[in-house]
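Read through the structure below, which is laid out as structure tokens, and then see the notes.
With one protein chain removed, the remaining protein chains of the complex are shown where they sit.
Lettered A, B and C in written order, each chain numbered from 1.
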Amino acid sequence: MNINWHDFFIVGNPLILGSQIAILLTMIGIVAGVTYLKKWKWLWREWLTTVDHKRIGIMYILSGVLMFFRGGVDGLLMKAQTSRPEMKFLDAQHYNEIFTTHGVIMILFAAMPLLIGLMNVVIPLQIGARDVAFPQLNALSFWLFFSGAMLFNISFVVGGSPDAGWTAYFPLAGKEFTPGIGNNYYAIALQIAGIGTLMTGINFIVTILKMRTKGMTLMRMPMFTWTSFIASVIIVASFPIFTVALALMTFDRIFGTHFFTLAGGGMDMMWANLFWLWGHPEVYIVVLPAFGMFSEVISTFSRKMLFGYKSMVFSIVGIAFLSMLVWVHHFFTMGAGPGVNSVFSITTMMIAIPTGVKMFNWLFTMRKGRIEFSTAMLWALAFIPCFIIGGVTGVMLAMGAADYQYHNTLFLVAHFHYVLIPGVVFAVFAGLYYWWPKMFGHMLNEKIGKIHFWFFTIGFNLTFMPMFFLGLDGAVRRSYTYSAESGYAPLFLLSTIGAVILAIGFGALCYNIYWSARYADRNISNDPWDARTLEWATASPPPFYNFAKLPEVKSVDSFWYMKKNNEGLTLKDEEIEEIHMPSNSGLPIYMGVIFGIAGFFLVFEWKIAALVATVGILIGLIIRSFDYNDGFHVHVDEIKETEKAWRNVDKGGNSHVS
Amino acid sequence: MAKNTKGFPLTHVLGFIMSLVLTFAALGVALKTNLPFKTILWIIGSLAVIQAALQLYMFMHMNEGEDGKSQIINVAYGFFIAFVTVAGSIWVMSFGM
Amino acid sequence: MSANVNTALPLEYQTEQNRMNILGFWIFLGAEIILFGTLFAVFSVLSARYAGGPTPKDLFEIKDVMVETILLLTSSFTCGLAIYEMRRHNRNGLLLWFIITLLLGAGFVFMEITEFIHYVHEGATMQTSAFLSSFFVLLGTHGLHVSMGIGWATMVIIQILKRGLTPVTARKTFIIGLYWHFLDVVWIFIFTFVYLARMVA
Partner (left out) sequence: MHGSKKRSNSVLFVKGFTIIIVKVNIWKGEKFMFKKSYLIPLLALVPTMLLSGCTNMVVFDPKGPAARDILDLINWSLIFMLLVVVVVFGLFGYIIWKYRAKPENADYEPPEEHGSTKLEIIWTVIPILIVIALTIPTVNTIYKLEKVPAGYENKKPITINVTSADWKWIFSYPEQGIETVNYVNIPAGTPVQFKLTSAGTMQSFWVPALGGQKYTMNKMETELYLTADKPGEFLGRNTNFNGKGYAEMEFTVEAKSPQAFEKWVKEVKETAPKLTEKKYNQLLKPTHLGRETFIGTHLAWVNHADMNSKTYTNPELYEVHGVKGKIFKEKETNSHSMDMEGMESMDKSEKSDGGEHNEH
């Protein structure tokens, strides 16, 4: 593939030139800053080679917020281009690249890491464990995700971004209609990140099955642990399909095979089939942990046990089972015949039933409760009505015949934003505000939090509610412009105004993170929200070994039980034993880097160089096989001293919910 | 466990012989008989499933250990999803094959 | 993960970490079943699309396929014997049968590569048609897994020679044994649905 060098860097477009300079400056700034503060050794020891689930979780969350920013900017650019009819701000090619990267980044590189990050931080603490089952595999999962995300992001400035939509339907995404290497980035960067996610799925299934503390039976686990467990099962069940689909796409684009091409007997429908076989379970992977977070937040801020715990568990198992049987509702209009469309209309509508059960259980958790309007709770409250609009339009879309009029219109776009943003983004915000004290030892400012909440919620509704009506009026998705005679102009303008308010909301969150890191009150109680589950039974932020003595669990909401019966809260010296913890390792970050390099060479179709880099990957595997280092022991006196530091000087901060 | 008498691995030998029998049976049914294609497909398919189950239980000790139950559920769920993928893809794509 | 060793169990199950690794590997095998299931779905959908190129009847010779199948089946049997010897703490018996398993596996890979080269010489390459693309990728993925397994097993053998039979090396051997048996399970379905079914159709 003889790519001529002046195309290596994308030139000739002020926007791209501006971002190239911006990226260059930020990189130089970071390197200079770290060298100036002489923090390289600290960075290497504490963060780059860590295997501590809490550190990995925080790294996931930071990269998730960064990617959410970039995806958001993509969204704003799209809104700017469609604010007026026949707008000349972006041309078709640039707009197509932006909506493709917006889709991929928002789902795979913003929502997934934010959720997996919160899972990483919270799950071991909630089940009373010291770390995940396979700590080094956990670090490897993060670095693979990170290298996939970085590889995908440099596509904007080096070589051109993919431009066939986040679904990359064939034959458009094939070499017959989209030359260039844009879509190679899609096939390879998502493959690397996908491998990392599959490892996370396996890791969390074993952690939750095997490492629960004494007394915590499956039916006494917190709801966020349950939803993460079921989401991990769906990850293990669906990501292999995505691995195969992306591998076949890579073969088609780089090695000239005929899986999905027009020539040589390929079948382009097979790509849509494989993509959605993974695609739909993927959106349930993203929404289930979010449901778990809402259960925790609503239960804590209504000061009441989760209503109908058993039926909540059965409903997520039901959702998981059905999620693998509905994928054809994404292509009712492909003409698979009335029989197929009817069966999948039914299975898709059935999935609304367990979701409805969960919704009523949340409402009845709040009934007879004492609802406090903290920022985290506000997000959970706003979730209910907005998600109902999303869910209701989902059932309308599930009806095969009606979908012939809704499919690929802005009605569909409004639906999935009304399900993804209240369902996942609101949950992540609620989770961040709720667990921020547990992660960092200080709380996010509630006042700025409320500004963030109101701007974001109003902006969201203002942006996406008009799209329902535009879609019913015939406006299609992914169209970079529309005619003045179409009559869509006022609603599109309204939607753009909404998007600006949405962006201000996100800006308030960034300011809140900055402000709290600098000025927030540090001496707050380790249980600021007077919560109910085990992660609040240890220090905030917890010591690296989480629990000096693994707690014993007597009931669901175990920490609430411990507080009410005043059991297991004190720690006597003779109860402390030596703790065995895994040691740091440089191998995961090495693997992330070598995978990124191999991916980069394969994207540019330099097959020999990619092969050599793959040998580097094998060497990494061999080193891991010969690595017999099985951790270190934390001595009793060190534990005693850390425990004394946080236990008896209970900083007495009340749960000041303003 | 420390008995190192020259025990005879009976289950393994039995398993091996049965695998061979099943393989040659499938070969015979497929090439030697002229049954309709659909029936042959069903017979050799079920022979393959039997051989796979035999392999999982006799050689791989799937139901052994404290996690035996979760291992069985896991493999069963894996085969279920694989079946849904294969049968679903064929059924949905059949109008264009 | 306190190192409370439960000596009542076989060597590879004795520590908590070992039990977790084995369960983790079983879940990985669940994912592999779905991965190969998807490759089978692609093959069964595309297997009738020759695009004018060579069809399965022109290419497949049952004799070679049977030899490959017997090789892999026997290697699965000898691998079972190796694990059986390991459970009786007989290190040399384990190493003997383990090396025989790898030789049989190497034989299988050699036969498969020659089969592929033979097809390419007949003009049936991966780029010829959708049928051949899906055939080569399905068989290739399985063959690649077997070759990776041979490499991985040699690493484990070196570790057994260096450190003898400890709970850790026993666990690694047991897991490579599971991996090997699993590849034979996949080959059973390849033999049935790729070769036999297409030669009858």
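The rule is simple: contacts are C-beta pairs under 8 Å (C-beta built on N, C-alpha and C of every residue); 3 or more make two chains touch, one makes a residue touch a chain.
Note that the structure is predicted; figures quoted are calculated from it, not measured.
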Message = Just to verify: which one of A:402, A:500 or A:623 makes contact with the chain not shown?
response = A:402
Request  = Based on the whole complex, identify which of A:66, A:154, A:317 or A:465 touches the chain you can't see.
outcome  = A:465
Hidden-chain contact residue, picked from the options A:225, A:457 or A:585 = A:457
Remark   = Contact residues on chain A toward the hidden chain run 3-4, 6-7, 10, 91-93, 96, 159-160, 163-165, 169-172, 175-182, 256, 262-264, 268-269, 272, 302-305, 307-311, 331, 333-335, 338, 341-342, 345-346, 349-350, 352-353, 356-357, 359-361, 363-364, 366-373, 378, 381-382, 384-385, 388-389, 392-393, 395-396, 399-405, 407-409, 453-454, 457-458, 461-462, 465-466, 469, 472-474, 476-483, 485-487, 490-491, 494
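Simple rule for what comes next: only the chains that are shown with their structure count from here on.
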Request  = Provide the list of chain A residues touching at least two other chains, using ranges where the numbers run on.
outcome  = 209-210, 237, 241, 267, 270, 274, 277
Query = What positions in chain C touch 2 or more of the other chains?
reply = 19, 23, 27, 30-32, 34, 38, 41-42, 45
Inquiry  = Give the list of chain C residues in touch with chain A in this complex.
reply    = 1-3, 16-17, 19-21, 23-24, 27-28, 30-32, 34-35, 38-39, 41-42, 45-46, 49-51, 126-131, 133-134, 136-137, 151-152, 155-156, 159, 163, 168, 172
Inquiry  = Please output the residues of chain A touching chain B within their complex, sorted ascending.
reply    = 209-210, 233, 237, 241, 267, 269-270, 273-274, 277, 324-325, 327-328, 335-337, 340
Remark   = So, in the complex, the side of chain A touching chain C is made of residues 133-134, 198, 201-203, 205-206, 209-211, 236-241, 243-245, 247-248, 251, 255-259, 263-267, 270, 274, 277, 580, 618, 621-622, 625-626, 628, 630-631
